[in-house]
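Note sheet for the following structure.
Shown here: the complex without one of its protein chains, the others still in place.
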Amino acid sequence: MRSLLSLVHWWVWRDARRRATNLLRFAEVEADGGRDIVRAAEQTRDPVLRKLFLVHALDEQRHAELFRERGRALMAQLPPGPDGGGRTQWLAPGERGLDDLRVEQERDGSLLAFLHLSEKTAARDFAHYVDVLGHDPATREVFEKVAHDEAFHMTYTHAQLLRVSPEGHGRLLWMARLRRLWSLYLRFAGALAGLIGAVILTLQYFILVPPFALLARRAQAREPLGWVAIPEQRNGALTRQY
Amino acid sequence: MKILGVSAHYHDAAAALVVDGLPVAAVQEERLSRRKNDAAFPMGAIEWCLDQAGLRPEDLDAVVFYERPMLKFDRILTSALRAFPHSRRAFAHAMKNTLGEKAWVRGLITAQLGVRRDKILFTEHHQSHAAAAFLTAPTRRAAILTTDGVGEWATTTVGRGERPADGPTRIILDREVRFPHSLGMFYSTFTAYLGFAINEGEYKVMGLAAYGRPSMVDQVRKVLRRTPDGAFALDLDYFEFHTSVTRSFSRRFVDLFGPPRLAHEPIDLETAEGRRFADIAASAQQVLEEVLVDLTRRLKRETGLPDLCLGGGVALNGVANTRILAESGFERLFVPSAPGDAGSALGAALYADRIHFGNPDRDIPDHPFWGPELDEADLARLAGEDGLPLQILDEPALIDLSVEDLAHGRVVGWMDGALEFGPRALGHRSILTAPHDLAMRDRLNRDIKYREEFRPFAPVVPIEAADRFFVLPPGGARLARFMSGVFPVRAEWRERLAAVTHVDGTARVQVLERDMAPRLHDLLLAYGRRSGVPVLLNTSFNLAGEPIVNRVVEGYSTFRRSGIDVLVAGRSRIVKRAVAQAAPREEVA
Partner (left out) sequence: MIRHRGRFHRQMIVLGSMAGSTLELVQGLWRHGSGRRWLIPLAVFLCLTGAILVLAVSVEALAPFVYAIF
């Protein structure tokens, strides 16, 4: 299983353009994650957590910059081409790419449990990336730096979880694990529903729309360019939605 | 009457509450949710507005949505049909997006607020813009021009507004240009082509334009043509925004202007490629200005009125506004603090009050501060918990210390009173610094705002001193009230105002009357006495990618994470330890 995963990671990071695109996407994910942590710092009433969250947020901001710089450097070495267009997004989710964090709805304990698991997953993923990036020392170095910070984040979130919830930390961690699983399922269900919906609407488009499209084009041909007078009755009633 | 206005679902959702004809609260959802350009149904903003007035939803006489969702659905569907068979992806995306939620606004408002269906009203998108521009302006009769990306069908409208002392208020929109022919979409397409985010990066195009020469206006005029009746039309062969969800411009557009800039590529103005992008920005900007000036000249001839009210997102283009003021023949130009979709929440509520319900006209207070008030006690708590010494000062001492901070080259986070409504920090949630040298501009870009070097910073000046430093035409001070115009910095002051003078010698100045923000006004005068220049650099209090701060705790977290040296919230002041310990360094002389 582990070697299969390594093979996937190797494939994801092998191509320079894909590598650059993923790094630029990571930069966005880290920046977004940083903003979530800032929000957490602004929400908490616990001064120790606030300080740690602010440090954490600055780390995420720095990671975003590291990823961005390296992604740009890689892109600059490549001939002009498409910028990826989201083709491998699901393969490179980044740190919290699969989780929606609603900071304002979280208590300190559940937030710490969530962050701890996220950081743990990120640290593990980044270690995998380091393993398969032997052919690109500069990118490997970026991941090593980031993984070092992730280890700190993983440690402090766990230590603080023990502090704020000495009795319930185990339960909170299990709840967070279940939430991550549920969130993963919702993502999957959403993606599948989106796909089915797109297929259905595309079928409708090709089966139902053509005659109406013809009529719409005819109507368009009759429409003058430029100014169109606004009938007086439109400057009035607010009860209509049309 | 108690009327709630709501704008949502596309960008910059907001809510505004009008009670007995006057606004009592208005706020953008992003300021509360802390998600930049939050377009979600603004429950947080609505809840805050109602709490502010001590109301429950059932106390409201009406809830007004800022556009007609079914008319919009008609436009979306018809556009997809017209583009058949190229619109298959756009069709699936648009139908899911629209029919999955956005079309059912009446149900959504009923579900969220529990108000009766018959209390829910709908203005047209451009009526909301027109009302936001005209009904908040200190004028009785004015011509109105609204222009943006698109609402339902209209993208540009012209008309007139009247609010006589002894008769009913009227806003009559006479004619419109319809989608897909749109000045907003035209400018947004260039924004996307230049690698910036649509609905966010338009400022950057305007800033970049100053570095370029309009050497490609002939090409731009090919894509935006004039029609014989004085309006305009896009040549749709160059665009794809009407057929695609991911791309705004076509291959032909690329053939005409060259390869687009990728979002992650930095713009280096020293290279030929960087200069090409700047030239394209300058050309698009010039053609936009030409069209707007011509539209407004014709409107002036037609109406003969001295005043023009400008609404819609395009009214955020300060360079174009200044040309309109100078060349259209209108004596005064009014642009509200929130001319975009957020401001439409207020516009919709005012339109319903004055025109649907026929309530008597009332003058709207001429300021943008309709958001949440500051709670100074928060800063005392935060500083106490983090062991930072807090000073609570009387007014003169606060001004004196702030002047010293600014004179010593410190960056001051300045929070005062109620939050601004609109995209600009106008003195209540600002970062202030001395405006004198380029090093300060570079420091702000590098350590605080993390943004491109070609984007200028804006100055703020008291109205009494504005003419001394800036070339303001008649009506210029009014346009600069909400930072809606860009004016030349007087040549003799450009060196002393280097941090706020753009490469073309202009500045997007805010001209401040004391009534609007007395504390900042006092600070400017005191700084003037100290330095000889009563001008400060005023940029919004936020970091890149974040909304402007609202509460003290957000100002504090921004202060802690950035190179801001001093935080002032009301009469409370804290400084970073390193700043407190450092020896003072004189930078004013």
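Labels for the chains are A and B, by order of writing; each one numbers its residues from 1.
Here is the rule we go by: contacts are C-beta pairs under 8 Å (C-beta built on N, C-alpha and C of every residue); 3 or more make two chains touch, one makes a residue touch a chain.
Fair warning: this is a prediction, and the values are worked out from it, not measured in the lab.
Visitor: Among B:3, B:32 or B:50, exactly one should touch the missing chain; which is it?
Guide: Among B:3, B:32 or B:50, only B:50 touches the chain that is not shown.
Visitor: Which of B:22, B:40, B:111 or B:439 touches the chain that is not shown?
Guide: Within the whole complex, the residue contacting the unshown chain is B:111.
Visitor: Write down which of B:78, B:244 or B:391 is the residue touching the left-out chain.
Guide: Within the whole complex, the residue contacting the unshown chain is B:78.
Visitor: Applying the definition given at the start, please give the residues of subunit B touching the unseen chain.
Guide: 43, 46-47, 50-51, 56-57, 69-71, 73-74, 77-78, 95-96, 98-101, 103-104, 106-108, 110-114, 117
Visitor: Contact with the hidden chain only, please: which subunit A residues?
Guide: Its contact residues with the unshown chain are 185-186, 189-190, 192-193, 196-197, 200-201, 204, 208-209, 212, 215-216, 219, 223, 231, 240-242.
Everything that follows uses one rule, which is that only the chains that are shown with their structure count from here on.
Visitor: Just give me the whole-number Å value for how far the CA centre of subunit A lies from that of subunit B.
Guide: Centre-to-centre distance between subunit A and subunit B: 28 Å.
Visitor: Touching residues of subunit B toward subunit A in the complex: what are they?
Guide: Listed in rising order, the residues of subunit B that touch subunit A are 34, 64, 68-71, 74, 78, 80-82, 84-85, 87-88, 91-93, 95-96, 105-106, 118, 121-124, 127, 157, 159, 171-178, 181, 227-233, 246, 259, 262-266, 351-352, 355-356, 382, 385-386, 545-546, 551, 553-554, 557, 560-561.
Visitor: Over in the complex, which subunit A residues touch subunit B? Could you list them?
Guide: My answer: residues 24, 31, 35, 38-39, 41-42, 47, 50-51, 54, 57-58, 61, 68, 71-72, 75, 80, 83, 85, 194, 197-198, 201-202, 205-206, 209-210, 212-213, 215-217, 220, 223, 225-230, 232, 234-242.
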